[in-house]
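A single protein chain has been omitted from the complex, and every remaining protein chain is retained in its original position.
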Amino acid sequence: MRDAVAELVRDGDTVAIEGFTHLICFAAGHEIIRQRRRDLTLARLTPDVIYDQMVAAGVARKLIFSWLGNPGVGGLNAIRRRVEGARERSDDGDVQAATEPGNGADGSTEQEGSTGDGSAASSPLELEEYSHFGMVGRYLAGASNLPFFPLRSYFETDLPRANPLIREIRSPYGDEVVYAVPPLKPDVTIIHAQRADANGSTQIWGLLGCQKEAAFAADRVIVVVEELVDEAVIRADPNRTVVPGLIVDAVVVEPFGAHPSYVQGAYDRDNMFYRDWDPISRDAGSTEAWLREWVNGVSGRAEYVEKLGAERVESLRPGRAPSGQVDYGDYR
Amino acid sequence: MRDAVAELVRDGDTVAIEGFTHLICFAAGHEIIRQRRRDLTLARLTPDVIYDQMVAAGVARKLIFSWLGNPGVGGLNAIRRRVEGARERSDDGDVQAATEPGNGADGSTEQEGSTGDGSAASSPLELEEYSHFGMVGRYLAGASNLPFFPLRSYFETDLPRANPLIREIRSPYGDEVVYAVPPLKPDVTIIHAQRADANGSTQIWGLLGCQKEAAFAADRVIVVVEELVDEAVIRADPNRTVVPGLIVDAVVVEPFGAHPSYVQGAYDRDNMFYRDWDPISRDAGSTEAWLREWVNGVSGRAEYVEKLGAERVESLRPGRAPSGQVDYGDYR
Amino acid sequence: MTTPAGGRAEGVQGGFTKNEMMIVAAARELAGQRVCFVGVGLPNIAVNLAKRTVAPDLELVYEAGVFGARPARLPLSIGDPTIVTGATAATSMYELFALYLQGGLIDVGFLGAAQIDRFGNINTTVIGDYEAPRTRLPGSGGACEIAINARQVFVIMRQATRSFVERIDFRTSAGNLGGAETAERIRREQGWLGRGPSVVVTDLGIYHFDASGEMRLDWLHPGVTLDDVHAAMAWEPKVAESVGTTAQPTAEELRLIREELDPTGAYTKG
Partner (left out) sequence: MTTPAGGRAEGVQGGFTKNEMMIVAAARELAGQRVCFVGVGLPNIAVNLAKRTVAPDLELVYEAGVFGARPARLPLSIGDPTIVTGATAATSMYELFALYLQGGLIDVGFLGAAQIDRFGNINTTVIGDYEAPRTRLPGSGGACEIAINARQVFVIMRQATRSFVERIDFRTSAGNLGGAETAERIRREQGWLGRGPSVVVTDLGIYHFDASGEMRLDWLHPGVTLDDVHAAMAWEPKVAESVGTTAQPTAEELRLIREELDPTGAYTKG
């Protein structure tokens, strides 16, 4: 991981660590923090806790996203500190964000103190926002070398005003107008997967998110896997291949590299971690302390996992649910 | 099959029997012939032998397509008779069609005699042609309710002149121009698959073609399968599902229903049949005789298979090439 | 299951929270529906309760890329592994949004909201000015496209003067715009598949939309008065001629919420 990030992720890059709830590569995000990258533009549909941590650590100057929350828990507090920034706080205590499961994490941010996590972490954070389908469409336009992606969304909303890159486009078959989003071509896309072979041909099962589109759109691709398998394993089931080795620049084997997100069939989402992040991240000091302990204080994912402890790891192992097997037939 | 076609395929419909080389539902095409449907618009990327037979039988008034040939063999002779129609023949003996593997089937059509296969089979056939990506894009625009699909193709070719539905579209992000194709929403899409459950949730492995797009674009969907399986088989591997039962109007179990095309893992492409079709179809009389014997002369696919004989069927069985199995994990 | 399907049947011994009442009422609204796109937050528990009670055949669609989910537990996040295992189909997000949602296969889009106005327009983006927000909310996610492409939209949210507002600070998702007439015209002109919002369930009652496209209070939850409702919204609401009282949660509904769906009380406390 250290080499892959050192070689392939550069200051000022647009970086997409994709994976919708599933297969979020926290291990790569933490390595980027350890290597002190700066001025990154971070793209993801859901910035999630990983970008909250990266923003807190000062690696980012801009976010491109569609849903900014801690899924199932509340807001992303480090990011919100950078966005709500200098404003005077007022009591928003009873506004219900669509994020919130209960009536707890409701937008109150009065815990704001000195950010103290370096100047890069407290300067204003630029936001460029879309909807989920808009973000997927941006990757798809980037991946398929199109100047725009058309979609039926944004009608009669304030989003095109907030983001002038969301534009109208007229159909050449009559007067109908839909909206368009521009291509997004990350400098680097990082995806996590169940398995890949040494060439980087990668297979995923479970939620597929938009990893394929984000990877094909990128200039450089890093694949991080739970398990390196023989090429024959990949070739035995070609329909499961999401990304071919052709577009992959580095394959990193990093078991448990997606924790606290999850890997279908391998480990569960660590919901407790997502819940715990909320109080930690409400305070700049405790956020910093967490980063010191769990990111900068470890050499890499192996040490992180060890620190997490075997009990926690074991508690996240699911039961078995085998897919069954199909036959491709041997034709010669 | 009889009931599904009787209920769901109507005179004048636009019908798409999709499947790229793989999983072409000949059984459905033959049933449509037996039920004497008329004035159909037949859509397929590659009309293939099935539409050659349907056109010969007089069910069609129009083709929407991107590649009109007998793949690996030569031309589609019954269709060519309707297209080259009234023209005086001239000797094109040494023009090499891109179709041809060797230098045999090279475009000579001098065997033309009385078509005799009914007036519906000899009136002019309307053609509307695209490229492969254009056809896929048409289905995709239809399936996703978009007024057009943009692609980088057709530049500096005669195709937009031949088909004025292929139009330019300007990007809202600068002056760039690409081409667009309009949505295609078949009245009925028919797909063949390895397996489905009783609700119609359908799984395919091997070549996926554009069956998913064509099915989602259609008003009515018929799924024909080699095997009906328990819902639990489908739910054990949700990533393999191509079409959910939600959009399926009829599930027909018709083993060997894709012959002479093939079903990955179940039987091979019957290349001999495709080769044999060439001389048969060069003559309207022998074409008619074939249809009489193999389509109208049998009650359905079971009788067709019986007539084909166990030896032929067995000769098409491949060896085994199992996919291996993955684990989705049991999460409760 | 012993729950009366979709009914307002007589309630049950014992207390229940306002949030439990809201979730139960929202779940019951799904009786008879076929395909539901499950939004993040409160919709998630309401829809999962409906699937276990009034709408066992309901097909759950998650924007994460799942059709026909059968979650064995309540997914905390709407991208939880339990929504995949045993589902009918797991697909890319592109296909989910393009073929299922935009293609017109969703009967009900079930959304949460931070602010809503009388015409059902929704804000989940910012409180205050967009450029310098007082509170930065999560944004659209899939909501703005769900609002347009799902055949109808259900909303579940707690009610307060700050959330039921005269004018939302940012329109993230279109409802009935400035009223039914405008909304109908624009939907027709722009080819929307959706007919917009049809029900809003809160911790105080249930609203549907009248012919003018405005929210109308049809049901009050047990123990809630019209004064409570007035005190918790910024405009003078239309009220049905005879407002009913929502049936209390049944024992089975409460058991499902408390024992199966939300044992930690994340959604239902308060």
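Per-chain residue numbering starts at 1, and chain names A, B and C are given in the order in which the chains are listed.
To be clear about the criterion, a residue touches a chain if its C-beta (ideal position, glycine included) is under 8 Å from a C-beta of that chain, and two chains touch if they have at least 3 such contacts.
Note that this is a predicted model, so its numbers are computed, not measured.
> Could you tell me which of the visible chains the hidden chain touches?
Across the whole assembly, the hidden chain touches A, B.
> Among A:Pro160, A:Pro244, A:Gly300 or A:Gly324, single out the residue that touches the unshown chain.
Considering all chains, including the one not shown, the answer is A:Pro244.
> Among A:His22, A:Arg152, A:Lys212 or A:Arg301, which one is in touch with the chain left out?
A:Lys212
> Sort through B:Glu176, B:Glu293 or B:Glu306 and give me the one touching the missing partner chain.
From the options B:Glu176, B:Glu293 or B:Glu306, the contact with the absent chain belongs to B:Glu176.
> Given the contact definition stated above, which residue among B:Leu165, B:Leu207 or B:Val253 touches the chain not shown here?
Residue touching the chain left out of view: B:Leu207.
> List the chain B residues touching the unshown chain?
So the residues of chain B touching the unseen chain are 20-22, 45-46, 65-69, 71-73, 75, 79-80, 83-85, 87, 89-90, 92, 94-104, 107, 109, 129-133, 136-137, 140, 151-159, 162, 176-177, 205-210, 212-213, 262, 264, 268-269, 271, 274, 318, 321.
> In terms of residues, what is the contact footprint of the unshown chain on chain A?
Residues 140, 143-147, 201, 212-213, 216, 234-236, 238-239, 241, 244-247, 328-332 of chain A touch the chain absent from view.
FYI, only the chains that are shown with their structure count from here on.
> If you average the Cα atoms per chain, which one ends up farthest from chain C?
B
> Cα centroid separation between chain B and chain C, in whole Å?
43
> If you average the CA atoms of chain A and of chain B, how many Å lie between those two points?
40
> What are the residue numbers in chain C that touch two or more other chains?
66, 80-81, 84-86, 90-91, 98, 102, 149, 191, in rising order.
> Which positions in chain A are in touch with at least two other chains?
Within chain A, the residues that touch at least two other chains are 151-152, 176, 205-206, 208, 264, 268, 318, 321.
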